[in-house]
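Yeah, one chain of the complex is gone here, protein chain that is, but the others are all in their spots.
For chain A:
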Amino acid sequence: MAAKDHTIFSSYQRDPALFDELYDEKGEVKNIYKTLFDLYGSHSIEDYMRLNEKAKSSFFNQGITFQVYGDKDSQEKIFPFDLFPRIIDPAEWEVIEKGAIQRSRALNLFLWDIYHDKKILKQGVVPLELVSSSENYLHQMMDVDPPGGIYNHISGTDIIKHNDGKYYVLEDNIRCPSGVSYVISNRTALKRALFGVFNHYQAYTVTNYAENLLELLETVKPKGVDSPNTVVITPGMYNSAFYEHSYLAKTMGVELVEGRDLYVENDFVYMRTIKGPEKVDIIYRRIDDQFMDPLEFRSDSALGVPGLFSAYKKGNVTLANAPGTGVADDKAVYTYMPEIIKYYLDEEPILNNVHTYHCSRKEELAYVLEHIPELVVKPVDEAGGYGISIGNKLTKEEIEKVKKQIAENPRKYVAQPIMSLSVHPTYIDETNSFEQRHVDLRTFTILGKDREFVLKGGLTRVALRRGNLVVNSSQGGGSKDTWVLKH
C-alpha cells in the first residue's frame, strides 16, 4: 500500500546531509520499515494525534515521571514518548550485543586489575594519573574481592549510528545507569496504543529484564548463602529515577528500601520488617558510593547504611554495582577502551570508540583550543549531559568562555569530533507533523558469574529540539520504543 496524500509522512522532509535510519542507501524505505511505514501511512495525522494523546495518558496512568536537577520549579514530568518505533535488524543487533558484552567484560577485568595487581598501570598502558586523579578510585576497595568477581553488574552503553552507517559507543555508564524502566513502559504504551502493528513484526520482548537481573544477581550471592534475599535501595522519592527504582523492585518481586530501613549488626545486613529483622544478602543499590555508608564515606550522608562497607568487605553482602566501579565510568577512561579491550581480552573492539582528545596532554590541548567550533567538549566527570559544549552551536563569546574553562582545568575536559547522530522520523507537537530528529541508543548489559545478558531492545533517546544532539531526558529528550527483530 502506498502512502496516501496528506497522511502522516506526506510532509516528511528529508535533509540529505543527515543519516535517516528509515531509508537505505538508494533512498528507498528500508525493507524492515516498509510494513510499518505503510501501516502508519494509511492513517491521517488526526488519527495519529488521537493515538498520541492515548499514549501520553498511558504514561500518566503508569505513573512514569522524572525530575530535572537544577530546575527551581522542579516537578515531575512525563518523559516524552514517540509512537514511531525504531527497528534494528537481527544482524546489526548481533554486533551491538557482542560489542556491549565485550566492553562490559573488559571493564570488569580492568576494575579487578586496578583494585588488585594494577598490571595495566604498571605497564603504562593506561596512565596512572588517569585513575589516581579520579575521586571514584576508592582505596577502600583495594584487594577487596567482590562476590563472584563482578564489579559492573549493570552497564548502560550509549551507542550512536554515525553518518558512515557504523555504530559508535559514546559512553559506558557503570555507576547507576538508569532508563531501563522506560524501555519497558515504552513497549507497554505502544502496545496499548497500536496493538495491531505487533502482528506484523516478530520483535523480542523487553519485559524479561527484571527476571534476568534478579537471576544474574543471584549468581554472585555471598558465599554460604542458599536462597539469597535481594533488595533495591533508593535515595528516596525525590530522586529523579525513583520511578525506576520502585518499578525494578516491584517487577523483581523484592523489597524497595531506603538507608534507614537497613542496619548492620556484626557485619551482616538486616532489613527492619514488622515481623522483625530479616537478613539481606544482595543489594541492588541506586545510591552513589560516597553516600553508601556514613561510617566509611561521607559522614553527612543520611541516605546510606552505617557499617554497610565493612559487611561488604567481609563478603557478607553483594553490592551491585560494586563500590569503586565509577572510576571506569570516567570519560577519560573511555578514551582508552580500545587499549583496555585489547589488553584483557586480546580482541579487537567490536564497537567503535569516538576519537578523543585529552586536554591533559599538551599537544592535544593546543589542538582543542584551536578547533573548538568543530568539537564537542565534555567534562570528564559529569553525567546526564551536563556541561557539554557543542562547538558549531556556540557564539564567539561562548567559544572564548569554553576555552577559558578548559585552560583553567585541562584535566577536567576531553573533546571529540562532532559526531553526526542518525535521525529518525519523530512526531513533533508544535508542527503536527513528522520531522527528522537525532537518536541514540542505550543498551543494558548485565554481568553475572560466567553469564551475561543484554536486553534485546534498549532505550532509543530522541533529541526533540531541532538540530539538538543531546538526547538525555534531563536536557529535553524523548524516547522511542526499540524493536530488535527475531529474523
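The definition used in the following text is that a contact is a pair of C-beta atoms (placed from the backbone, for glycine too) under 8 Å apart; a residue touches a chain by one contact, two chains touch by 3 or more; residues count from 1.
Throughout what follows, contacts and distances are computed from a predicted model.
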Worksheet entry | Candidate names "Carbohydrate ABC transporter permease", "Acyl-CoA carboxylase subunit beta", "Nickel import system ATP-binding protein NikD" or "Transglutaminase"; UniProt protein name, chain not shown | "Transglutaminase"
Discussion item. One chain isn't shown here. Among A:K56, A:K118 or A:H162, which residue touches it?
Written reply: A:K118
Worksheet entry | Contact with the hidden chain (one of A:D82, A:E296 or A:E452) | A:E296
Worksheet, complete the sentence: Contacting the left-out chain: of A:E53, A:D145, A:D164 or A:E265, that is A:E265
Worksheet item: Of A:K313, A:K342 or A:R465, which one is in contact with the hidden chain?
Response: A:K313
Worksheet item: Contacts of chain A with the missing chain: which residues?
Response: 118, 121-122, 124, 128, 131-132, 139-140, 142, 260, 263, 265-267, 294-296, 299, 306-307, 309-310, 313-314
